[in-house]
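Report on the structure given below.
Apart from one protein chain that is not included, each protein chain of the complex appears where it belongs.
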Amino acid sequence: MSEIAKDLHTEHMVINMGPSHPVTHGTVKFLVTLDGETIEDLKVEIGYLHRGFEKMCESGTWYQVFPYTDRLNYVSPLINNVGYALAVEKLIGIDVPERCKYVRVIACELSRIADHMTNVAAGGLELGAFTAFLYFVEARELVWDLIEMLCGARVTTNYVRIGGLKNDLPDGFKQKTLEVFKRCRVLWSDVNKLLTKNRVFIDRVRDVGTMPAEEAIAYGFTGPCLRACGVPYDVRKANPYLVYDRMDFEVPIGETGDNFDKYLVRMEEINQSMRIVEQALEQLPGGPINVDMPYYRWQSKDDIYNRIDSLIFHFKTVIEGIKPPPGEVYLAVESGNGELGFYLVSDGSGKPYKCRVRPPCFPLTAAMPRMMKGRLIADIVPTFDMINMIGGECDR
Amino acid sequence: MSEYIHVLIMLVLAAATAGGMLVATSLIGPKKSFIDKMEPFECGESPIVSPKLRFSVKFYLVALFFVIFDIEAVYAYPWAVLFKELGLFGFIEMMIFLTILAIGLIYVWRRGALEWDR
Amino acid sequence: MVSLNSYLILGAMLFSIGAVGVFTQRNALIIYMCIELMLNAVNLTLVAFSRFLNNLDGHVFVFMIMTVAAAEAAVGLSIIISLFRNKPTVNVDDINLSKG
Amino acid sequence: MVADLIESVAKIVFIFSINLGFFAPILGWVERKQSAVMQDRIGANRANIGKFTIIGLFHPIADAVKVLTKEDFVPAGANKFFHTLAPFICLVPAIATFSVIPFGGQYELFGHHVNLVIADLDVGILFVFALTSLATFGVVLAGWSSRSNWSLLGGLRASAQMLSYEVAMGLAIIGIIMVFGTLKLSEIGAMQENFLHWGIFIQPLGFILFFTCAVAENKRVPFDVPEAESELVAGYFTEYSGLKFVMFWMSEFLEIVTISGILTTLFLGAWHIPFVTDAMLLSFFQFAGPNGATILAMLVNIATFFAKVIFFIWLQMTIRWTLPRFRYDQVMRLCWKMILPLSLINISITGLVLLLWIK
Amino acid sequence: MQLLMFYLLGLGAVVAALIMVTNKRPVRAAMSLIATMSFLAGLYVLLDAHLIAALQLIVYAGAIMVLFLFVIMLLNIEEKEGRLAGSALLWQMIAIAVVGLVFVLMVSVVKLSDNVVPLGEAAALFGTTRAVGKMLFTEYLLPFEIASVLLLAAIVGAVILAKRRIDDSDQ
Amino acid sequence: MTQFDGKGSQVTVGVPAGRLKPKRVRRNLDLTLWEKLYVFEIIRGMYVTTKHFALNMLGFVLPPRGKKRSVFTVYYPDEKVVLPPAYRGRPVLVMRPDGTERCVACGLCETACPGHAISIVGAERENGERYPLSYVLDMTRCVYCGFCEEVCPKEAIVMSSEYQGLAETDRSRMRYSKEQLLRSEESVKGRIEYIRRIYSKCNY
Amino acid sequence: MGSIKGRLGALRRSGQELLDSGEAERLLGGSVLFTKVESVVNWARKYSFFLYPFVTACCGMEFMSVAGPKYDLDRFGAALPRFSPRQADLLMVVGTISHKQAPVLVKVYNQMTEPKWVFAFGVCAVSGGFYDNYATVQGIDTLIPVDVYVPGCPPRPEMVIDGLMKLQEKVAQERWSDWPRGAAPVTDEAKLTEC
Partner (left out) sequence: MDASVTLQRLTERFGDSILETHSYRGDDTAVVKKEDIVALCTFLRDDGKLLYNFMMDLTAVDYLGREPRFEVVYHLYSLRYNRRVRIKAGVPESDCSIDSIVPVWIAADWFEREVFDLYGIAFNGHPDLRRLLLYEGFEGHPLRKDYPVKKRQPLIGPIN
């Protein structure tokens, strides 16, 4: 008894924070050991949204994986779509037409805008700035209108196909996009005014969750969180895929890797992404959007309706699935949270033998204890927000 | 005195309202209790420790400073009311008083008793 | 009309209750509270006298007593906390200063 | 005597009904609607009786009835008496505090002296502090008696915060008391008849400090760390359900009204219209005869007072929906290292200026 | 009216005080003491001590008792039951008897002195902030200044006592 | 465990700086006095929210041209958003003018459906034409991916723009039978044209 | 899925109630006043849902939208998220519930105070959706009684509002004797002990 109570100061309180706690997004549990308000120890438990993504992929055809990728990072589903499609195309060894590449870039960047907006908005919400949250939700709603116009769904888009896209850009898309961006920029600057220079906000996020660059690399950080540490690593620049090498955009980097840097990087990336979309719309070439390989890209309905051989071939590809050659590839794209890698193994059958995702927020979440030890319990809120842990991606 | 009776009436009315609410809510409304429900909420898990632990001594220090500075404020009220009558003399008087307590504030500040994140 | 005596008797009652508490309670904190109660009883007497003698000295006294009570509570409770660190009890029988 | 009685009853009934019958329910609605319009949405507007929805004004009623029929919950192991007592202690001072705030001036009506304040106490503002200091116990008890970790943390935070800001609040108004030389709120109000003598012009720093402290004392954003839902679920009232939980809210709303009332009285010229003296008002209404003019002037004064109160309510709501919240240690640091020294400085400067002024 | 109020408040104070001394649970004791103090504030109002009544609530009920409550919760001694040793019991009995005797003595002195001073109408400014303040800042100037030194001493002492362990553990 | 010097020294990146174009977003580490004073930035924030408030209030009184009000909200059951032609609502079966379904129960949609929401029992008419004896769509499993529409060789199942009335209080009512799924050709004409266009040869 | 109703009925029979349903009918049934009170209470309840957002997955994005400016759940009086189950009326299960999450969901449901409703948001909550595998609960109605199912992956905000209005209709027809509902059917016997 006296041993425990000997020192009043080191009396600890162990609290379950999560899984069903507003800050943990319902999908993670922090086991927090508190001394007063200070975090002595933090254990992270994930897996509350483990839905067996890889197992489901292995039991479906290559095409049927697309809906599952939508739900990996459900904040930016299009990037997941594109990443998976690129990986399969790399496995097969096909190159998609120019126009398709541009449209994919537009889709990716729209998705990234929505992702960062959601993230900053949620960060604001959990720090109590409800109005900033709703301004960005409003802006995101507009971006989603664009995505819906393009893909036919708001969140789970299922838009990209192996060797192409489901459909082309709709009419009037460019004009609508420019209109939407105009309003988005207004809302962006409103949020900027509400948060960026507001000392209450700065006090909350600055010097919290700092991470030295080397340590961040060792922990496997990628994306905005790594760039906030001052490392300008961006897959779009390092290994340009699609037509990112033709786009003129800057990579925002921070200095200390604290939450304020992460926030600033994300805010700036929204701007850069809007620039990219505008450039891509400007440079958009004509031409087809799908590869002319009926075996890998499901055939056009014209052929199916009119030609019996096409119809039979269609039945074969749908029922058996397309069959990429045996082999394995790893392909990384820059998703909202960082490097999203797809590692595919094909055994030459119609189903993926192995479809592994390298989730960008997985290492970020793993570094939570490192970032939180010795801080206050309230610091969990901005830190966890700014690493933007997405359950679907982290737990798969 | 009549003013205080008004206060009393107000207090009684307030108490009656609040009490009435408590009684009403305890009478109306369905009730059902079982162990799982009666456990304190902890994000859908069972609590690991009971909250009957001792908490940090910092909270005690806050209450302590509060007591001291509250007394200070209490002395300041009559002084503020009388300020114009007491004039310079009263001002100096109070400044000495405040300075001595400001020393106390600076002491606790220096001592780090006002630091919450250690 | 209430007479001075009534106030004095009330003060005496409260004082005695406090005194009894000091002797019967084993819990150092409650003993402390009893002392506060005794101080309050004295305050009541002072205010009553002041009112009946129409002299404000009593009020100033009460003012001072409050100050002292606050200072005393601050230090006294800190002492209890200090003692508690050495031995986790507030039972006055168990607190033995010589053993530390 | 009869007139006195009528006056008292009228005042009490008026304040009681305007607080509990008007402000308490309507503020929930205002908070929802105002935040909604600020955020480009519309807010509650669907509850209907028959065909009428009257811009969502039925929603507070629906909330009230629903909350009343909600299960009354006391967690196992909690001290039932204290658990029930806590919201009671929170609510009673919140209702009663308004009794010392003057909502109009003093008038001669039918030969009877009317003072539009329920209790014109000599210690006026101190009474407010006395009652708010009691409200702290409600929060401490709520956190302590719930036997939940979140409640305990929230209760501790709340109590430490309320205590700290009580001190700062007490010191922040010393300046204005020095200027007016009284604690009686009705006198302070009467002294601000001249527009340029409003407290906000005489004591701008004191105003900001007091306003900040008052918001913090009421635990509203950005100072809502004790009930910060992203940190502590619901803070000290995590384990409260139904009406008991709403009682905490009601006390919060009533405190908004009280704070606005005090701010109006101390800093914004109480019931006075800028540049309009009482005499001017009376002469303006001369057409209604002496008593009629007084009644009209009284009504105008009451309306002015409540308009100012509503302005402050609006201001507090805007702040609440604009800012993120502080971290706990920052709240405490702000109090002890910024507001407290600043209010001490404010006292010294006020003293010096006043001394020079008098000479 | 005044008589009624006196008896109500006095009864309340005594009952709450009794609850306090007979209680073994510190939180309940503290809450009862707060009640006693609030009733006493009412009594002060009856005695026209306006300022003192407000201060009673602010300082005693609002500040000192919070400190008590915090210490109770800080030390978490809710469950502790005081136990009585045999010899201690005897001593207690004796003590109670002595206290009772003293009480009877006091009451009889009061009664015998028989100065049933009726409560006159108080002066207009009696007990107001202004009057008490005037007294405090002129006649009782020295105690006022000494009070500040006392408070300083209290704050330093308390911080040293309470914070000692924190600094130790830091090193 | 790996040790770090904790200085966070610069890390060399193997991408040419001309391509990388890094941009420092953190302008200064210290706040200006203006920002330190809380109040002014708070007032600026309040200006933003008040601006929204005022504009929206004005929008109720003087609605902007072509709109009922300037608030962003759609009053849903009374007003509805305009859906783009690409929108994928719930799948429906297309009915020929004679009341029979276009579906020939080939089972492609059943195969392509990732959630296995479709189950078909095929049969043959007297004229040798295949048709689905029962066509059950389990709405509790449907994820609106649109694969059924994409693989269907007969334009028999399309994603309509319907989204209303899908909520149920009973899960058993969410398995839609053929009769509940059938829609006349007229009502889904727009969608059929849309899919003809997007899956046509020229888009490939 | 008639079994839900059956299970509820069984629960009601086994549970302790304020008034036995039959007795309530006998005492107050047919009484105009009681029906009136009932309808007033139901009216209030249906316009004042305090949500407990049990947000786990993709549907959370749409949940943000529903609460956001465009669709504004607040219009239906349901915009006040309470993260303490004691204060919430409507458990919004938004997203996939895995087997690891299931006990948490049940616990939160059990800890809610009466009256309480459950809203299954999205196909994953309704049936497990297309995650028909080792990790996912095949519909939350295998764990707790559900009042409204909203399909869609994720549902459009309009569908959610439809579902909410459906729930409002359902609430409007409830009887006083429908409450309390008690624990989730899958709760351990040990945790059900009255106390």
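Which chain is which? They are A, B, C, D, E, F and G, in the order written, and residues in each are numbered from 1.
We adopt the following convention: a residue touches a chain if its C-beta (ideal position, glycine included) is under 8 Å from a C-beta of that chain, and two chains touch if they have at least 3 such contacts.
Values in this document were obtained by computation on a predicted structure and should not be read as measured data.
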According to the contact rule at the top, which chains on display are touched by the left-out chain? A, F, G
Sort through A:R104, A:R358 or A:R375 and give me the one touching the missing partner chain. A:R358
Which listed residue (A:V65, A:A228 or A:V329) would be found touching the missing chain in the intact complex? A:V329
Which of A:K90, A:R206 or A:R266 touches the chain that is not shown? A:K90
In the whole complex, what residues of chain F lie against the chain that is missing from view? 1-2, 11-15
Across the whole complex, the chain not displayed is touched by chain G residues 99-100, 102-103, 106, 132-135, 137-139, 142-143, 186, 188
Residue list for chain A contacting the dropped chain reads 46-47, 50, 52, 54-56, 59, 90-91, 93, 217-220, 222, 231, 233, 238-239, 327-330, 332, 339, 341, 343, 345, 353-354, 356, 358, 362-363, 365-366, 395-396
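Criterion: only the chains that are shown with their structure count from here on.
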Using Cα averages as centroids, what's the distance between chain E and chain F in whole Å? 69
Residue numbers of chain A (touch at least two other chains): 5, 7-9, 13, 15, 19-22, 37, 67-68, 131, 134, 138, 141, 156, 194, 198, 200, 376
Can you list every residue of chain E that touches 2 or more other chains, as numbers and ranges? 48, 51, 55, 58-59, 62-64, 66-67, 70-71, 73-75, 129, 132, 136, 147, 151, 154-155, 158, 162, 165-166
Which bits of chain B are touching chain C when the two form their complex? 57, 60, 64, 67-68, 70-71, 74
In the complex, chain B residues that touch chain G: 29-39, 41, 43-46
For the complex, give me every residue of chain D touching chain G. 32, 36, 39-47, 56, 58-59, 61-67, 69-71, 73, 76, 229, 233-234, 237-242, 245
